[in-house]
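Of the protein chains in this complex, all but one are displayed in their positions.
Lettered A and B in written order, each chain numbered from 1.
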Amino acid sequence: MTTDSPDRPEARLLQAGIVLPSLPPTPIGSFTNVREAGGLVYVSGQGPVAADGSLCRGKVGDDVTAEQARGHAELVAGNILAALKAQFGSLDRLAGVVKLLGLVNATPDFDRHSFVIDGASDLFAGIFGSSGIHARSSFGVSSLPNRITVEIEGIFELAT
Amino acid sequence: MTTDSPDRPEARLLQAGIVLPSLPPTPIGSFTNVREAGGLVYVSGQGPVAADGSLCRGKVGDDVTAEQARGHAELVAGNILAALKAQFGSLDRLAGVVKLLGLVNATPDFDRHSFVIDGASDLFAGIFGSSGIHARSSFGVSSLPNRITVEIEGIFELAT
Partner (left out) sequence: MTTDSPDRPEARLLQAGIVLPSLPPTPIGSFTNVREAGGLVYVSGQGPVAADGSLCRGKVGDDVTAEQARGHAELVAGNILAALKAQFGSLDRLAGVVKLLGLVNATPDFDRHSFVIDGASDLFAGIFGSSGIHARSSFGVSSLPNRITVEIEGIFELAT
């Protein structure tokens, strides 16, 4: 497989017309976005940043709908990819997605967490193809940093 | 050690009289139950399915007791094993349990999360013996997909 193969992540990204944030997310504490260990890449929990640079805030099931939150999960996925690209230079360095942990800042009676986090999973499946199919857990939390709506962390595989 | 050794997972399962669900759980979104990477096996967060096929729903500490929820955690462990068996053909392909993340859909004043998740940990210890002893975190969440009572994800080791 050559670098410009149409089934590699960067080519798929281009083909899908997805534009990643120009800057990777700035960690809001004493940690780093991306940490490599044992052939896997751990990406810190990321939040949704809108096109105007503002954070998407609120409580899903109350002032934010499940549909809006699903869009936020897609934004989080874009931020995760931006963090990976900043670290490795190219997404083609990555072989696939291993696992996601998807947190939804939701009301106690909310039950569509999976629908929300699919916004991120579907984007990764589009970019990484069959090796983008991952294990996942999603659940509702009572609060998130800066009152963001969705936070997602991920484990990725490096290409050998 | 031969395949029918009494201290292998399948033999222990049989001996304990545990009957796994005949079908693995159906992922409720764009993810897969089981993902292998770096010699480890990541299992997606699973929920409790009762004998009649219905989900165990409710809020632990309110309409569900800690004792009932512990039983649900045991059901979740059965679902995790069913997912692993569907993936690998036999549980004997697995060497042990590395880590569990146990989420309890609980009231804000609930404090017996560990008692609840022990329902799963004890079952795994029974099936995998000393290599079933795992690291674990458990905590309370304000909501879970489909309002299930307990969700557990796991990391397992493959036999070499």
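We take it that a residue touches a chain if its C-beta (ideal position, glycine included) is under 8 Å from a C-beta of that chain, and two chains touch if they have at least 3 such contacts.
Bear in mind that the values here come from a model prediction, so they are computed numbers and not experimental data.
Here the missing chain is touched by one residue of B:L20, B:A69, B:I127 or B:I155, and it is B:I155. Taking the complete complex into account, residues 38-40, 96, 98-100, 104, 106-115, 117-118, 121-122, 125, 133-142, 155, 157 of chain B touch the chain not shown.
Within the entire complex, the positions of chain A that touch the omitted partner chain are 28-35, 37-38, 42-45, 59, 101, 103, 108, 141-147, 151, 153.
Just so we're on the same page, only the chains that are shown with their structure count from here on.
The geometric centre of chain A is 26 Å away from that of chain B, both derived from CA atoms.
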